[in-house]
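The complex appears here minus one protein chain, its other protein chains still in place.
As written, the chain order gives the labels A, B and C, with residue 1 at the start of each chain.
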Amino acid sequence: MSLRDAVARFVHDGDTVVIEGFTHLISFAAGHEIIRQGRRDLTLARLTPDLIYDQMIGAGCARKLVFSWAGNPGVGSLHAFRRAVEGRGATTLEIEEYSHFGMVARLAAGAARLPFWPLRDYAGTDLPRVNPRIRSVTCPYTGETLATVPALNPDVTIVHAQRADAEGNTQIWGLVGVQREAAFAARRVIVVVEELVDETVIRSDPNRTLIPGLVVDAVVLEPWGAHPSYAQGYYDRDNAFYVAWEEISRDPVKLDRYLDDFVRGVPDRTAYLDKHHGLTARLKAKERRSAGVNYGF
Amino acid sequence: MSLRDAVARFVHDGDTVVIEGFTHLISFAAGHEIIRQGRRDLTLARLTPDLIYDQMIGAGCARKLVFSWAGNPGVGSLHAFRRAVEGRGATTLEIEEYSHFGMVARLAAGAARLPFWPLRDYAGTDLPRVNPRIRSVTCPYTGETLATVPALNPDVTIVHAQRADAEGNTQIWGLVGVQREAAFAARRVIVVVEELVDETVIRSDPNRTLIPGLVVDAVVLEPWGAHPSYAQGYYDRDNAFYVAWEEISRDPVKLDRYLDDFVRGVPDRTAYLDKHHGLTARLKAKERRSAGVNYGF
Amino acid sequence: MATLAARELADGEVVFVGIGLPNLAANLARATHAPHLVLIYESGAVGAVPERLPVSIGDPALVTGSLMVCGMADVFQLFLQQGRIAVGFLGGAQIDRYGNINTTVIGSYTNPKVRLPGSGGAAEIAIHARRTLVMAKLDRRAFPEHVDFVTSPGQRIAGRTRRELGLSGAGPVKVFTDKAILETDEATGEMVLAALYPGVAVEEVEAGVGWPLARRPRLAAVDPPGALELRVLREVLDPEGLYLGAKGGAPST
Partner (left out) sequence: MATLAARELADGEVVFVGIGLPNLAANLARATHAPHLVLIYESGAVGAVPERLPVSIGDPALVTGSLMVCGMADVFQLFLQQGRIAVGFLGGAQIDRYGNINTTVIGSYTNPKVRLPGSGGAAEIAIHARRTLVMAKLDRRAFPEHVDFVTSPGQRIAGRTRRELGLSGAGPVKVFTDKAILETDEATGEMVLAALYPGVAVEEVEAGVGWPLARRPRLAAVDPPGALELRVLREVLDPEGLYLGAKGGAPST
């Protein structure tokens, strides 16, 4: 399925959308397609909104942001996010804030069909004061109080991965973040991959399968679809672009021009990549291949 | 470290001991060494006691059994266990019983340092009636009642694995059961491996590492140490012995003779293997090697 | 029994499989009318394609060539509790009038006549699988009015419905015996006679259960195993006859 068709069919105005991937495997391709199709009133949830949600906020797709760390890693701020939250922007943005552990636990609960997840957290912090969804429960054995967060069950989760077969049996290596939890917790799942492989490739190493096809609604082939994020073993992170975003996002006009040039102004990912000359030469991964293991009996 | 030294140092009378591995990677070598060293009053915890705990019960090591399915898979009963529980044996055995999910959740809670784990389970079953440790909690969001089980934190967990480095960084493939949870939940951890490998082997495929060395107290090299259980990629399960156990365990005299011949009567695992002629030829795994993946950037 | 259970499985369904007859039934369905059946074993093997008849649910043949291997916490939380399992198979030493299943103990729990293996994952299957199929040999001792111990909840538990207890799946809805098929009546929650195998008289079935057996207004016809089904069973799945003719074949769960 094409990314255009997958987004048209599975991402709707007003949805709660999770595009996960902790630094690694963030589906910028899907985020850009959502911007192109002009989705509105989305509740965007992610541990680290990163550049992709800053772009979607800047493009006016978001009504609300659910998150735990909203910065440009190692660089600075997400300025579209800051303008909206600091009331300096054209649009406002409702926020619901947790810590990383809280967001991880929310997705873990959603994936397990539990209504909440207990954690030793938040005591002494001001987060529960500003987020009434952070509550507590009493242990039926020790009587101690534990913090709780509510399950997060996205309408749609979009996962970028190294490879999957046609049925959506998906393999990921390197940082896995909360990709598995986000997929199992969602009502609909889109998997975007660097390589579409034969089922036999998946079956030759079943311990590498993170997400089974039976929870996947659409599989999309989109090489370099995570750029400027990265895919271990395929291409490096485009750190130069993350640095450049500081200046682009600081100015709404520049941000809008960026969206016109690289998102709204291109029909698809191929056209986006054509506008990045020398990308492959600059970021293609070197070879550090692992050895196989024996699954025989 | 030798298995003799590891058991002498880390397994004490009265300990709660978990030797995990769901059909796969059950450390019979460690169980036999515990029998040889005459440990007493142990609380043995495992989802499936399997032959190894039936032997330890028959040898008089156990005061209590914590479990969820006590049978000989595909064959029949664990007769030493049955004699003790049905009051037909020389010794009695206290039992604490859950379902598989309950045992998994107990170890997950122990591994996460949570005092309990919530699960949708036990409603309509008689298990809570006979096990007061199965309780409930009310969801602070939906108000619904969920079952709970208490954390299980073993004094010592013994994990059999395909390979580890000298520091105990351990890699397992094939069925992983609850090996990781059992290790993280334990105060002390012994890892017994088919192969002791160089750190570089582990570092070449970090996503395969299930248990990090920082939670491991002892690493023991014991090839074929899981027999008659199996090690994917190394040797098949000795199903013939599982069938034979039905008759051996049915008769306390035969069981005692088995222990004399193959456990108490041998100094170590090497001698045990010497008594099994043609084992390698009969059970050695065929080659079904997976391909590697690229970890480069 | 294996043949009829196999026919119950629709192509593409996600089936939670135990060893013995359920494994035969699932693999028979996969080899005949349901090539896209996804077999999940509680040991963590997903999309297993066993090259040999697995002796246990942890058989290495379930891993080699499977689509995914996951930990047991995932099996119970992400698959069963999440409601991803369409069909679960169970067997049992006792199955009662309301489909409650006992695999724990005959007699009292504290002073058992016979101590059985226990739940394993059976309780979770009966609670969470969207529907549960049961396989057991018809026998008055095996089908009492009330089980000695409820390991896996049926349609009425001490008079309470599954809805009242908040059980998400439909629970045991069909029992395949060696003489007939019993189904749960939606209204009463009772096991009733739904189909007779060729040549079996109603009285034989009534004699095999410990309660006055109601029956469906019209009993369904049961086609005997076809040539293809028999060939697959005897030549491909169980050439050594480990399970064919075996009685009951309770899954290890």
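Rule of thumb we're sticking to: a contact is a pair of C-beta atoms (placed from the backbone, for glycine too) under 8 Å apart; a residue touches a chain by one contact, two chains touch by 3 or more.
If you're wondering where the values come from, they're calculated on a predicted model, not measured in any experiment.
One chain is not displayed; in the complete assembly it touches the shown chains A, B.
Per the touch definition above, the residue from A:36, A:163, A:188 or A:237 contacting the chain not shown is A:237.
Across the entire complex, the residue among A:35, A:119 or A:273 in touch with the chain not shown is A:119.
Only one residue from A:28, A:67 or A:272 touches the chain missing from this view: A:67.
Within chain B, the residues in touch with the undisplayed chain are 111-114, 169, 180, 184, 199, 202-204, 206-207, 209, 212-215, 295-297. Not every partner is drawn; the one left out touches chain A at residues 22-24, 47-48, 67-71, 73-74, 77, 81-82, 85-87, 97-101, 104-105, 108, 119-127, 130, 144-145, 173-178, 180-181, 230, 232, 236-237, 239, 242, 285, 288.
Everything below uses one rule, namely that only the chains that are shown with their structure count from here on.
If you take chain A and chain C together, the chains in touch with both are B.
The most centrally placed chain, judged by C-alpha centroids, is B. Look at where the CA atoms of chain A average out and do the same for chain C: the two points lie 40 Å apart. Taking each chain's centre as the mean of its C-alpha atoms, chain B lies 28 Å from chain C.
Put simply, the C-alpha centre of chain A and that of chain B have 38 angstrom between them. Residue positions of chain A touching 2 or more other chains, listed in rising order: 113-114, 204, 207, 295-297. In chain C, the residues that touch at least two other chains are 45, 60, 63-65, 69-70, 77, 81.
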